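All protein chains but one are shown in place.
Chain lettering (A and B) follows the sequence in which the chains are written, and residue indices restart at 1 in each chain.
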Amino acid sequence: MKNTRVSQLPPSPGGLLNRALHAFSTAGKTYGAEWYILLVGLFIVVFMIFMTAFPWLFTSFNPSDQDAGPQLAAPGGIHLMGTDNLGRDIWARMVWGAQTILGVAFAAALISSLIGIPLGLLSGFVGGPLDRVLSLTMDSVYSFPGLILAIAFAAMMGPGVVNITLAVAVIYIPTYYRLVRGQTISIREELYVEAAQVLGAKRWTILGRYIFPNVIATTVVVFSVNIADAIMTEAALSYIGLGLPAGMPDWGMDLSMGKKFLPSGSWWLITFPGMMIMTLALGFTLLGEGLAEILNPKLLER
Amino acid sequence: MKNLMRYLGMRLLLTIPMLLILLTVVFIVMRVIPGDPVSAMLGDHAPVKFVAEKKHELGLDKPIWEQYIDYLAQLSRFDLGRSMILQEAVTAPILEKLPATIELTLTGLLVALGIGIPLGAWAAKNRRSVGDFTARLYGNIVYCIPFFWMGLILQMIFGVAFDWLPIAGRVGSRVMSSDFDQTGFYLVDTLLKADLKAFTDVAIHLILPALTLGITLSGIFLRLTRANMLDSLKSDFVLAARARGLPEGKVVYGHALGNAFVPVLTMLGLQFAVLLSGAILTETTFSWPGMGRLLLERIYLRDYPTVQGIIVIFALFVSVISLLVDIIHALIDPRVKY
Partner (left out) sequence: MKKIAAILLAALLPLAAFAAPSTLVYGTTEKLTDLDTGSSWDFHTWEFFQNISEGLMTYTPGTTNLVPGLAEKLTANAKGDEYTVVLRKGLKFSNGDVLDANVMKWSIDRVVALKGDPESLISSYVDNVTVKDAQTLVFKLKLPAGYFPALLATPPYFPTNPKVYPADKLVHDPTELTGGAYVGVGAYKLVSYKRDQEAVFEKNPNFHGEAGKVDRVTIRYYADSTTLRLALDKGEIDLAYKSLNPADIVDEQKNAKVNTIKLDGAQIRYLAFENSQSVFKDKNLRLALAYLVNRQELLQKVYLGQNKPLYSMIPNGMWGQDTGPYKALGDAQVGKADALLKAAGFTAAKPFAFDLWYTTSHYGDAEVNQAEVLKAQLEKSTLIKVTLKSAEWATYKTQWKNKQMAVYLLGWYPDYIDPDDYTAVFARTEDSVGMGINYSSKEMDALFAKEGAASDIAVRTAAFKQIQALWAKENPTIPLWQGDLYVFTQKNVGGVKIGPTLIFNYNQLTIK
């Protein structure tokens, strides 16, 4: 029994990559709304990531240049989205601001998942009192309004990129935990896992070969939606003034600064930052939901 | 019946550890600050002895375990402490501002349900149609609109471009809230005083903030209702109802929707957290004198006891709502076994 080789264990029903490729190739035949939704989401995300990585390809203006144009110029001409009250080009601030918001959101989601997933795996797999205590804790935090927790955290720790990222990360840990734990528990009950256990597979093998790959599929979906959520949270924190210090262009802060100019007619100061936040969050949401719709049927077929 | 009681009893018991965990989390978060909260709060004229006195008053010179026990003991007496910056008990501003937030939250929730549920049911009925697709797209998009941006856009359109609706506060400038304020729920108060003019004023001020909260949240309820309706419409009892010859409208909007309603109710409990977050952002945008704005104001003032007190109240709220939803769910959902 000790010498059972991994290759002799029952096969895992299709890895993630196989399923994804299969899904893509049949998607053309599906032509359902879900496919289009996914495409739109993907397009937005890829576009935004491109913009984050190569901002200079999208604008020639420096987002902090206060002499880019006249103050409060309306959209049009060389200033696609107009200029703000300090004479900075707004489109440039949108382009370069993507780094800020996406950076924080991505980092926060990553940290959340790196903590939440292992905890969920452990909890679901091991069970027992550890699982009960952890589960209760995570459920309690999950039920609490995330933004309020993030606000409290950000307020206590003070401004700064690291602090804001941590504040946002903390509130999503339960999301990953709950999802992974649930999945782990249900996979653990599956017949092929039992079979593997009977055949003498070590715990780590079971975790690594059966549970983890299957869990990852749904985690990717949640990761995408999580980034969307983190984007909204970061924007909210910036809007109420608990975000990053001045220096980096920030959509949320531009919104909050811009609303002062609304009654005097400079509508472009708030319209574009808001649109960018919405579009970016929407992109990740559609991507995540689209993936979920496509991968979901496959998951259930097992 | 006995089983029901036992289930409820256990659920109630579960609330205690959950609440405790939340309160502990609040305690930890409030002490994450680097440095000394007292020095951060006091001004230039703070001699060392004075700082030490204040620290002692707040109990900050005790070891952290003692502080934790004191904290819990204080809370069990319903004492939230005293504000550090202003000479008042923490509960004072909270009691004053809480009704404003509740009124906003409830109205927003009504709007969200009022838009989301009918649209979701309709979308489920007309599955795979253009209308269905549009409704689902609406559901997705609207959730990605930041609450504060939605508020600003509504202000821009209805408050500035067309001067139709007010964009700030609970009452207009010429209306004295002290004339009717009793419970803090102005819609109720103005009716109690039979002051129709004030009631209209209060209601008008609620429109844009409630829309801001409601529209953004309607998307979730739309999708939920739709998903549950789809299941519901496929179920046996709907088939039976149709077979009995009931008119389609009654089948869909009566039976199927009634059945789909239960999971929506459950979701309501979970969405309450989002509702509260949204309320804070909406209050900021509309200068609404509620708990959200109070929280931010006191954060700026570094009034930690009040900030802590507010978050504790939120934690209490969430626990209570979660408990209520579970109880109601247990009572009305035949699938829940006890």
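Note that in this section contacts are C-beta pairs under 8 Å (C-beta built on N, C-alpha and C of every residue); 3 or more make two chains touch, one makes a residue touch a chain.
Keep in mind that this is a model prediction, so the values were computed, not measured.
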Options B:Leu4, B:Ala73, B:Ala161 or B:Met176, residue touching the unrepresented chain: B:Met176
Option from A:Gly103, A:Gly127 or A:Pro159 whose C-beta touches the chain left out: A:Pro159
Residue touching the undisplayed chain, where the options are A:Met51, A:Ala92, A:Met138 or A:Met257: A:Met257
Missing-chain contacts mapped onto chain A: 64, 66, 71-72, 85-87, 158-159, 241, 245-247, 253, 256-257, 259-264, 266
Absent chain, residues of chain B that touch it: 39-46, 50, 86-88, 159-160, 163, 167-169, 172-174, 176-178, 287, 289, 293, 300-302
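Please note the rule applied: only the chains that are shown with their structure count from here on.
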Centroid distance [mean C-alpha coordinates] between chain B and chain A, Å: 24
Contact set on chain B toward chain A in their complex: 17-19, 21-22, 25-26, 29-34, 133, 136, 140-141, 143-149, 152-153, 155-156, 160, 270, 273-274, 276-277, 280-281, 284-285, 295-296, 299, 307, 311, 314-315, 318-319, 322
Interfacial residue positions of chain A with respect to chain B in the complex: 33, 37, 136-137, 139-141, 143-149, 151-153, 155-158, 228, 232, 235-236, 239-242, 255-256, 259, 262-263, 267, 270-271, 274, 277-278, 281-282, 285-286, 289
